[in-house]
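Excluded from the complex is one protein chain; the other protein chains are retained at their positions.
Per-chain residue numbering starts at 1, and chain names A, B and C are given in the order in which the chains are listed.
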Amino acid sequence: MRKKHHIFCLLVGMITLAFLAPLAEAQDAVRIGVVHNFTDLSGRSIKEGAVLAQEHMNKDGGIFVRERGKKVPVELFFANDGGKAQTSSSAVEKLCNSDKVDFLAGANGTELTLAQQEMAMDYKKIFLSSGAAGIQLWKNVEKNYSRYKYYFKYEPLDSLQLGEGMVEIGVGTAKAIAKQLNIPIKEVKAAFLAEHAEWAEPVVKMAQETFKKEGIDIVYVARPSRDATDLTTEVVEASRKGAKMIWACFSYEAGYAMVRQIYDLKLPLIATGYNSVAQDVAGYWKATAGKGIYSVSWTFVPPRIPLTPKTIPFYDAHVARWSHPPLTYRGNNQYNNMFILKEAIEKAGTLNADKLVPILEDLQYVGIMGTNKVDPKTHNSISGKGYLPNIGIQWIEGGKQEVIYPDYLKSSDITLPPALLKMKK
Amino acid sequence: MRENNIKKTLLAARGLAKHFGGLAAIEDIHMEVEKGSMIGIIGPNGSGKTTLFNVMTGYLKATRGEVFYEGEKISGMRPFAIVNKGIARTFQVPQCCKQLTIRENIHLACIHRCPKNIIEEKTREFARIAKIESSLDTLATNVPIGYLRKTELAMALATNPQLILLDEPFSGLTDLECYELAAIIKGVREKITLVVIDHKLKHLMPIVEKVFVLNEGRLFFEGSPEEVARNPEIQRIYIGGEIK
Amino acid sequence: MLFKLLIYTFISGSIYCVIASGFSLVFGVANILNLAHGVYYMMAGYFLYTFFVTTQSMAVAIPLAILCTILFGLFSYFVICRVIDSPFKTLLATFAFGGAISEIIFIIYGVSTYGIPNIIEGSFLLSDVPVVKQAFVAALVALLVLAAFVFFLNKTDTGRAMKSVAQNVEVAKLTGININQVKLVTVTSAAFLASIAGVFYLPLQSLHPSIWMNITILSFVIVVLGGMGSLKGIAASYIIAFCEHATTLSFAEGSYIKNGVYLLLMIIILMMRPQGLFGKDLGPFEVRT
Partner (left out) sequence: MSGKLGIPLSQKMKKISKRWGVLLFLQLGIPFVTDNPYYYKVLIIFYLYVIFAMSWDLIGGYLGIGSFGHALFFGLSAYTTAILNVKLHWPPLVNFPLSILCSVIIAFIVAKPTVRLKGHYLTLVTFAFPVIVTNIFFAFPDFFGADIGISGLSRLSRSRVVDFYIAFCATWGIYFILRGVIHSDTGLILRAIQSNEAAVISCGIDTSRIKLKMFILSGMFAGVAGFLYAHVIKIVEPSNLEVHMSMQPVVICILGGIGTLTGTFFGAMIVTIVNESLRVVEQYRNLIFYLLILVIVLFLPKGLKWYIDGVFHFLGSKLRGVTLARK
């Protein structure tokens, strides 16, 4: 009995401790709150990007704030979104309240970002999201500007813009297959494997239209769940229906299953489109035990090519700091967004959100991937030529990434898997 | 012996049968229980006495045949409905709520049967009948089996039934307790018809006025205790039953 | 088409069998619904990965992984068999245990997914159906191990002891069987069975600390569908597998809604046979005697 009471007292002690802990007082700094998931890749890359940016800023004293008349160091506060709307919105609230942050950056996953957006707007904090593709986010700004004007999405692209990229690459792949197997593009049949998620719906529609226009017919469509672990049935069905390429659309672990099973079954198929996990330069090869070879994907993680003067320095710095390039595009988005914030603050010379909004709206910033600019009405990023390019990469022997799209950047052509090459006429 | 000579049939089984897979626990039982009578059912182990009760009270579904209560077909009804018709029963292993006190157990049976304000005294009254007032507030887990049997009887009475089926009320009791219980049973039978299963003929025979003998699921014999005592066949079954 | 369906049903069905059997066993003998069951499968995978990376040879890694998983099962026994009084508490304890383990994995291995190279490379055509060699082998091994285990249950004293405990603990106690020992053996062998599935089948899938829950749910469904505590019942896993593959083939969203489909099936079956397919009949109302 007595022992039990001891245990109980111990618990009580823990509770009180936990309560007392977060009472830390603010000192002079630009406080940036970063919400991300502590237990997945996207979250990890966001953290790495944020920390790297902070270090780079503080190396030369931080951000110059005119109204304070000096350079102010950047302080980061991290909170876990826990992969749930509730936890993530209370994470934001915790940042705004207990940690008294001035700005919010980070977030991944549209549903979570939506929850956080609400919270951030309640507190009128500038919020630069760096990993959510849902169009609802900027639709909100469009609908109710006065409330949502504090939300900005320089990067990443929204699902429609992503869609363009994926489709472009899909069509590019189809053309390449047709050329290499010297068959008419009519015979390059495509199968769709798109994750069953809200953001993918418009993309799939768009893809279907474009493919029809290009004369590539779609023989099979499957919409597995985004964390499916076994897609054998789907891929086999696809190749049975005579598809030579799978136009994939995966933002989660299901991407591994697909490439893995295509490889295991030695199917005459090549996966293209968008396979989020294939962007992960560091982990992809390990995660698929080399089975991820030949898979093509649209990417928003910069390969080591001079897209802008900033690309290669960033790439090297990231590798130097974390011994690997960004794991997902959220990493470089986060880094980029924080520097956009820096630029805006130095322009405005204040941390006041309402003063910053107009500055951010007409800010044109040359970032890592290209030139960042938002549409002042919707605060949505502007993509396409001159702004943010669509890049396609392919994994080849020895776990190397090759840029295969667009033509003015590519380092090599698409390499087709041997099983597919056998079909050469 | 009884004031009303027109003997009205209370419970009647017509060609009752229950099969568990292959084996027939009971097979085409015909029996009638007259109002106000006191019936004993005896038979060796596995002769289907308890199954008969379970079928009559709706705990098991009859394979064949029907049960009538006051001329109304009750076979197929759910157990609680049959209880509400007025047939209470007890079990071989007393079924009381172990986590509740004796009082609460009896109270349970009184619910919906009498207005709230008199439930308390009702409870105490039934407790007095069953001679368990002394330990009303002890948990059912902490009382000996004798008390449980009495509690169960009290609960059965509390559902103000016309007919009570007692399933081996004497088993597991000392002789003393048996006499006590027998007395209680005698006490209540003025108003209520009783059917009693038991092996302890010593205690059963004196209180019953008619006996059904079951053997291998069939109704083997039916008559007064004296006739049963005289019948050598039954002795043989019983002894055989014991040895088998 | 149907043939293809059957092949894939056979493969995944057999894997489910060997996983679910352990779950069923632990429930039957120790009367514990071990929500952490999926963790054994997952751990087998992680052990295999670790040992393969360190030793670079499957021949060494596989036995080591199985051994470690068994040891892990041994360890888990001391956690999950401590709470006995209420079924909810056991559920909660095992759930928390599983959660804790997967969190630890998160902390050790980080959030990234890992892949294990196949033991046997390549695939072959069964008539016109492409089948991954490893998957096929895994299925066969699973069945063999299961058969061996059933033999162990019926022929050895320990096995018989387990069965008797499953049937009636009290009687078993009276006959002088050491209940805790039996439970220990049971949990351990459950871990062993799961580890077989993990070691041979996980290389075809990716390794992530969150895979355990689905496995648990799957085996739970199988066991309930087949009938609690009846080892025959795990044959239901073929039904589930068939259901999955059929749905996947017939709808575009197939592999998304497949869980819903087989759960629906389960509900319908339970409505008709509340004791599951192979469970023993309780009658309309069990009288406790």
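The rule we apply is simple: a residue touches a chain if its C-beta (ideal position, glycine included) is under 8 Å from a C-beta of that chain, and two chains touch if they have at least 3 such contacts.
Because the structure is a prediction, the values reported are computed rather than measured.
Colleague: Among the chains present, which touch the one that was left out?
Modeller: Result for the missing chain's touching partners among shown chains: A, B, C.
Colleague: Give the residue, chosen from A:108, A:140 or A:272, that touches the chain omitted from the document.
Modeller: Only one listed residue reaches the unshown chain, and that is A:140.
Colleague: Which of these touches the unseen chain: C:86, C:127 or C:250?
Modeller: The missing chain is touched by C:86.
Colleague: Decide which residue listed in C:2, C:125 or C:267 touches the omitted chain of the complex.
Modeller: Among C:2, C:125 or C:267, only C:267 touches the chain that is not shown.
Colleague: May I ask you to list the residues on subunit C that touch the chain which is not drawn?
Modeller: Within subunit C, the residues touching the omitted chain are 27, 33, 79, 82-83, 85-89, 91-93, 95-97, 99-100, 103-104, 107, 213, 217, 220-221, 224, 228, 253, 256-257, 259-261, 263-264, 266-267, 270-271, 274-276, 282, 285, 287-288.
Colleague: Of the residues in subunit A, which ones touch the absent chain?
Modeller: 1, 4-5, 7-8, 11, 14-15, 18-19, 21-22, 38-39, 78-80, 83-86, 89-91, 93-94, 96-98, 110-111, 114-115, 118, 134, 136, 140, 196-199, 201, 226
Colleague: For subunit B, which positions touch the chain that isn't shown here?
Modeller: Residue positions of subunit B that touch the missing chain: 78-81, 83-84, 88-91, 95-101, 103-105, 107-109, 111-112, 116-117, 119-120, 137, 155-156, 158-159.
Everything below uses one rule, namely that only the chains that are shown with their structure count from here on.
Colleague: Using only alpha carbons, which chain's centroid is the nearest to the whole structure's centroid?
Modeller: That would be chain C.
Colleague: Suppose each chain is reduced to the average of its Cα coordinates; what separation in Å results between subunit A and subunit B?
Modeller: Distance between chain centres, rounded to whole Å: 75 Å.
Colleague: Any idea how many Å lie between the Cα centroids of subunit A and subunit C?
Modeller: 36
Colleague: How many angstrom between the C-alpha centroids of subunit C and subunit B?
Modeller: 48
Colleague: Hey, what residues on subunit A touch two or more of the other chains?
Modeller: none
Colleague: Residues of subunit C that contact two or more other chains, please.
Modeller: none
Colleague: For subunit C, which residues count as touching subunit A in their complex?
Modeller: 4, 8, 12, 106, 110-118, 122-123, 129-132, 134-135, 203-206, 208-211, 214, 245, 248-249, 252-256
Colleague: Name, in rising order, each residue of subunit A that touches subunit C in their complex.
Modeller: For this pair, the touching residues of subunit A are 38-41, 43-44, 196, 221-225, 227-234, 236-237, 239, 253, 256-257, 260-261, 264-267, 277, 280, 282-283, 286-291, 327.
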